[in-house]
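Below: the structure, in structure tokens.
Complex shown without one protein chain; remaining protein chains in place.
Chain nomenclature is as follows: A and B, assigned in order of appearance, with residue numbering initiated at 1 for each chain independently.
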Amino acid sequence: MLPESFVYSQTSLQDFADCPALFDLRWRRRIKYPAAESEPLELVEAHMERGALFHQMIHQHTIGVPESVIAESIDDDELAVWWANYLASGLRGVPDKRYAELTLSVPIANRRMVAKIDLLAFEPGREWVILDWKTSLRRPTRANLMARLQTTVYRYALVEAGAALNGGAAIDPAQVKMIYWFANFPDQPEIFTYNAEDHAAAGRMLTHMIADIEQRGDGEFPLTDDVRRCAYCAYRGLHERGTKAGAFDAQELTDEATEMFPDFTLDQIAEVAF
Amino acid sequence: MKFKPRPKQAEVLRYTGGKMVVMAVPGSGKTRTLSALAAKLIKSGAVRADQEVLIVTLVNSAVDNFTRQVRERLEEARLIPTLGYRVRTLHSLCSDIVRERPSLVGLANDFTIVDERESDGILEEAAVAWLKANPHAADEFLSSELDDQRRDQVLREDWGETVIDVARAFVRQAKDEQLTPEQLHEKLDRRGRGLHLAEMGAIYTNYQRSLTYRGAVDFQDLIRLALTALERDERYLARLREHFPFVLEDEAQDSSLLQEAILRLLVGEKGNWVRMGDPNQAIYETFTTARPENLIRFRDSKGVKHSDLPNSGRSAPKIIDVANQLIGWTRGAHPNPVMRDRQPLTPPLIEPTPKGDPQPNPPDSDAHVYFAPNAMPPAEEVQTVIQSLRRWLPEHPDRTAAVLVPSNRFGFRVVDALKSAKLPTVELLRSTTSTREAAGAMGNILQYLSKPTDANLLSRVYKVWRRDDRDDEAAASRMELVAAALRKCVHVEEYIWNTIGRDWLDESPEIAALEENDPYIKGHLEVFRVMVRRWHEAVILPIDQLILILAGDLFAAEADLAIAHSIAVLLRQREELHPDWRLPQYTEELAAIARNERRFLGVSDADLGFDPDAHKGKVTVATMHAAKGLEWDRVYLMSVNLYDFPSALPGEQYMSEKWFIRDRLNLEAEALAQIRALKGNTDYHEGAATENARLDYAAERLRLLYVGITRARRDLIVTTNTGRNGRVPPSAAFQELRGYVEGQT
Partner (left out) sequence: MELTDSQRRIVDSARDHTLFLTGDAGTGKTTAAVARILSLIEQGVPSGEILVLLPHAALALPYQRALRSAALPPGAQVDILTFGSLVLQTVKLFWGLAAKPAGFQADAPPNFLTLETAQYVMSTIVDPLIETRGYFDGVTISRNRLYAQIVDNLEKAALSGFPHTEIAERMKNAILTDSSGAHAFEQAQECAILFRDACRANNLLDFSLQVEVFTRHLWTLPEVRAYWTQRGAQLIVDNIEEGTPAMHRTLASWLPSVKSAVLIMDSEAGFRRFLSASPETAGALRDRCDEVIEFEQSLVMSPPVEALGDELARSLGEYAPEPSADPREALEYGLRRFYPQMLNWVADEITLLVKDQGVPPGEIVILAPYMSDAIRFTLMQRLQGEGIPVRSHRPSRSLREEPAARALLTLGALAHPEWGMQPAPFDIAYMLMQAIGSAGAGRTMDLIRAQLLAENAYPAETKSRLAPFETLKPEIQERITYLLAPRYEELRKWIEAYIVEREQAPAPTPTTKKKGRKKKNALEESPAPIAGVRLDHFFSRLFGEVLSQRGYGFHGDFDASTAAGSLVESAGNFRRAFEQTPLIPAGKTAAEEFVRMVDRGLLADQYARAWTLNDQTDAVLIAPAYTFLIRNQPVTAQFWLDLGSRGWFERLFQPLTHPYILSAIWENTRTWTDDDEQEARHDTLFHLVIGLVRRCRQRIYFGVSELGENGSANTGELLQAFGRMIARLTPPEAANEV
């Protein structure tokens, strides 16, 4: 059973889409299984840290920390390149009202679903742009991005939450677009527009998917048939699908900012043994 | 049970306040009188609902006794039987005082108290380190008469042990004198060289640092720190005074200076303090600051009331006579004039109970006093006693008997001999109890688990599991047969963790043979196998969980389960002190509890309160020390020779005076003298302490003999032996009393 307080996100939904068994272990049963997910770990870690830092720098930039101060914290070349790319083209043509690191939370199928948006840039009544920063080494294809639940979940959540962001008025789906911006390919962003029909379809799809998950019981979360994925999955040993982790540089996308590092809502101070 | 006080006891019970000393003879009803007094004070309303009478006594078993008796008195009075009083030993009182305000003395509230075994271990480490750092320390002390070969041998075999003994006494004394390692060093530095033994202070420093590092204190620290806490916060002291309006002290003759100081503080100048004791039973003074004279001095000081309890209904008059004769002889005719002056034994003399007393003395007509005519070699002495018991025991199934010996070591020999003579024996050398049995049972299993490939150990585990079978002849013989079969299971894994097609139960000829008479044997051993497997899997769990799992399988009685729970908690604490411990160390720990080397705080009642009357028709073996407070119908006192009961005259041998030390110095005594000289800034004269220690020892041994004699109700049999070298004469007291008894008949 999913915990009472469970909230869906694009990550968990993507896991379910990729492999129901993965969803079961990671989200339903919350099993820690600390196998390496891709190799070499040294590079993966450095890349992840850099990606997280990059997201944070943009966050700082958005809330008014001076550019010079931000720049001072850069201590590696690749990050410097990304930052320069971002300043040059990351925000090209987007409206100047902005929220960074905005988490939207919408009810769906008797549950809630959240979307943690890197940057929302908007001009009420005209345009609502979701920006997502990607730092992966390879640039995924448009088809791949289209198929990712992130694209669906973010646009859907924005329209659903619209009234609360837009002074009580709904957001017209046609005014929404989502931009994936690639730090390593600054001039090749991928842009997805949206409309009412898409929104209705997304709602149906997500509702159906969540309802499907909710009605499943133990043993009803089968393994994916796509065995290639398993190299990148920590649970591969459990399912006898390989020993070595997959190669990092062959991977298309990594979730550098989301849910990689434990969030510090837990108290730093351990309960003293009373 | 109703308590009807004798006139002298009633006099004590009339006490309402102030300071009072009660000198009580053996068997005069100290516990009953003092607990009746406590109950009376509570009933009279002299103690408010938020106050308590404090009763301080010497040992844990006495705590239990007092608690029971006060409770009975209060129940009779229809009062809540648990409120209004607190019974403590000095250690537990100090523990209370410190635990209440640990930060006053630099402690956290979960500080650990290391017991004697643990502290000995730490001390040994410190001593060994010191020996390494001071390879030539022995030069100063070894006898110049030793040739090189003997000298090397001593250095190899004896010197280390001696240093540890000296250090142990040293640390204890330093703490009793409230001297920290730093202060000691400071004083030594100021004094310059010359006090070589005091230089062992380095061991003290190291020892104390090891304790500190563990967040631990030892028993001496506890007392020292309690005193510090009381002195440091006057508001705290005032609160405790308020809380304990009356302090009743038992066995006051054994109070050390520190104990007296603590109680004096708690009582305050105008407080209420009853000190009950018997200076003649002071037998715990060696290397402590306790002196029976202290109580006598207190009795004679200003404003202190005084009362005696001279009547004792315990012994037959002729035994009382012997005890009184010992007192008189010591004061008037002891061969050593210095001893006569010291008065190791003092009045009051024992008086039989007055007519009409509910507890009259056993009649002389049914009593015997016998002193063996001559000294025998030790083995013969033991056989003589056994012969006597072999005749007496079957004829007196409802009477009690004890053999009392001067030392544990001798006691073990007696026990072995009694057992091989198949006489029903109870061992009180260091008590035998359910705690020991429970610990022993679990220790056996841990030992097996630390060597799971060993069939002999597995076989023993089986016997532990089936230990109740011992009481039934048929079951016992099956148990032995199965155990024998298990010993032959060389590849234990083929039984416990059998693989498909390979099961010792099916393949063993021994099992096949057993099965002919016992068709259920395989099923029985499968049950055993399942249980052992569970234990195997539990070895990787934390030790407390392992113990609880074992206990669940082994014990049904609530008391045993409670002991197991306490042991689990205890071992868990050990684990925190010793993260590197594995099963062998825990096994050893359980073995130590089973051997009773550990003073296992807690699990009180199962362990304490030895009741001789529960062992009728059997013989109890105990040291004279351990027999204090107990009584038997027939008592044998053994080994009353000049070595165990010296007169402090020239030519006698003393345990503490080692043959390899120059001038036969008693190094422990000399070390303590050096500490005292440092503390008091006085001169130190080598040899004086050795001499004085002899006198102290001889005096204490006389009191020990007195205690031994006064354990007997009807029969007293005293024997002596010629010692290990075959040349030790009977003690002077023995000769005197033998003469006295012969003169009477």
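As a working rule, a residue touches a chain if its C-beta (ideal position, glycine included) is under 8 Å from a C-beta of that chain, and two chains touch if they have at least 3 such contacts.
Note that this is a predicted model, so its numbers are computed, not measured.
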Problem set entry | Among B:82, B:477 or B:744, the residue in touch with the chain that has been omitted | B:82
Problem set entry | Touch criterion as defined above, residue of B:106, B:377, B:617 or B:726 at the omitted chain | B:106
Seminar exercise, completed: Among the options B:48, B:239, B:470 or B:662, the absent chain makes contact with B:239
Problem set entry | Touching residue (missing chain; options B:507, B:576 or B:686) | B:576
Seminar exercise, completed: Across the whole complex, the chain not displayed is touched by chain A residues 3-7, 29-36, 39-43, 45-47, 50, 53, 56, 59-60, 63-66, 69-70, 72-73, 75-78, 99, 102-112, 114, 137, 157, 160-161, 163-165, 167-168, 234, 236-238, 240, 243-245, 249, 262, 264-274
Problem set entry | Residues belonging to chain B that touch the chain removed from view | 49, 78, 80, 82-83, 86, 99, 101-104, 106-109, 111, 180, 182, 208-209, 211-217, 232-233, 235-236, 238-239, 449-453, 491-493, 496-500, 533, 536-537, 539-542, 544-545, 548, 552, 558-559, 561-563, 565-566, 568-570, 572, 576, 579-580, 582-583, 601-605
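Just so we're on the same page, only the chains that are shown with their structure count from here on.
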Problem set entry | Separation of mean Cα positions, chain B and chain A [Å, integer] | 71
